[in-house]
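Selected chains only, in their assembly positions.
To keep things simple, chains are lettered A and B as they appear, and every chain counts its residues starting from 1.
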Amino acid sequence: MGQLVEEFNTYREKMNERIMDTANVNIKRFFALDTTSYAEGALDVKTKEMLGLVSSMVLRCDDCIKYHLGKCHEAGVNSAEMNEIFMIANLVGGSIVIPHYRRAVEYWDELNGFQQ
Amino acid sequence: MGQLVEEFNTYREKMNERIMDTANVNIKRFFALDTTSYAEGALDVKTKEMLGLVSSMVLRCDDCIKYHLGKCHEAGVNSAEMNEIFMIANLVGGSIVIPHYRRAVEYWDELNGFQQ
């Protein structure tokens, strides 16, 4: 596991634990929804993670992008498919997405073991 | 074809024609990209239209939502699948998406011939 992935996961897990220690019931329910909504259903996990990724890209949230890139990688999205998601995100969201796209490519490379 | 669908399509076509009459070369290239990016590729049309829809929902653009609902309908997305897209859009985008979700349900119903 590369450095970007490890840093992201470590901080995310640490803070999610802290949130579970401190949050109220509704926040916990909201986090539960965040998990179950991406589970296999009428749509498969791969499709849902692609939906989560493209949403995160057009809304320009780097951490959300990293999270869904990791999940897309686990779900078997290949690089040709990923490029088409990247294109739709850049097209719909505009050139303002490009800096997030750069960081997404860097993270995707790390997930795929590419050495820059 | 119901009233909402017809009004949307009529205005969109009228103005797209006017745009093609008046726009500069780069705008025309941008519109061309907007078409080719949703064509069959590494991802199929149905998946790409779902990506376009969820992006439009989290960015809260009613016209974009209508357009991609129409395309999802053509591509064979069923209502169970649509509800899972709606859920991800509401979850990622938040309750601020709900009014757009209401209008999306109304439009989706019309596309499916449901009489309210």
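As a working rule, a contact is a pair of C-beta atoms (placed from the backbone, for glycine too) under 8 Å apart; a residue touches a chain by one contact, two chains touch by 3 or more.
Because the structure is a prediction, the values reported are computed rather than measured.
**Q** With 2 identical chains placed here, what is the total number of copies in the full complex of this structure file?
**A** The entire assembly in this structure file is built from 6 identical chains.
Heads up, the rule we're going with is that only the chains that are shown with their structure count from here on.
**Q** Determine the centre-to-centre distance between chain A and chain B, using the mean Cα coordinates as centres, and give it in whole Å.
**A** Comparing mean C-alpha positions, chain B is 23 Å from chain A.
**Q** Touching residues of chain A toward chain B in the complex: what are they?
**A** Contacts found on chain A: 33-34, 37-38, 41-43, 47-48, 50-52, 54-56, 58-59, 64, 78, 80-81, 83-85, 87-89, 91-93.
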